[in-house]
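Every protein chain of the complex appears in place save one, which is left out.
For subunit A:
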Amino acid sequence: MTEGLDRLAATLGVPATRLAPLAAYDDQQLDRFDELVHGAMTAEDKAFDASLDEALKLVPKMLRGVVQKMLGGAR
């Protein structure tokens, strides 16, 4: 397994062996794929947080803390 595959596997949270079919690609391609996965995750994180903030605005202020706690501390 290459370093590129290890990095991608770490990003995806799986053992590198799970991505064995990608072993044919070079590190440059795998790093680009890793970058795209990171980009997708970051974009989703931002959209997720923005939606969550909007949703919390509709919760009465006095209950907001309780709801944030239910959301695992939110952010």
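Definition applied: a contact is a pair of C-beta atoms (placed from the backbone, for glycine too) under 8 Å apart; a residue touches a chain by one contact, two chains touch by 3 or more; residues count from 1.
Throughout what follows, contacts and distances are computed from a predicted model.
Entry comment: the absent subunit's protein name, as recorded by UniProt, is "Magnesium transporter MgtE intracellular domain-containing protein", drawn from "Magnesium transporter MgtE intracellular domain-containing protein", "Multisubunit potassium/proton antiporter, PhaD subunit", "Chemotaxis protein CheA" or "histidine kinase".
Listed by residue number, the positions of subunit A touching the unshown chain are 11-14, 18-19, 21-22, 24-25, 29, 32-33, 36-37, 39-41, 43-45, 47-48, 51-52, 54-55, 57-58, 67, 70-72, 74.
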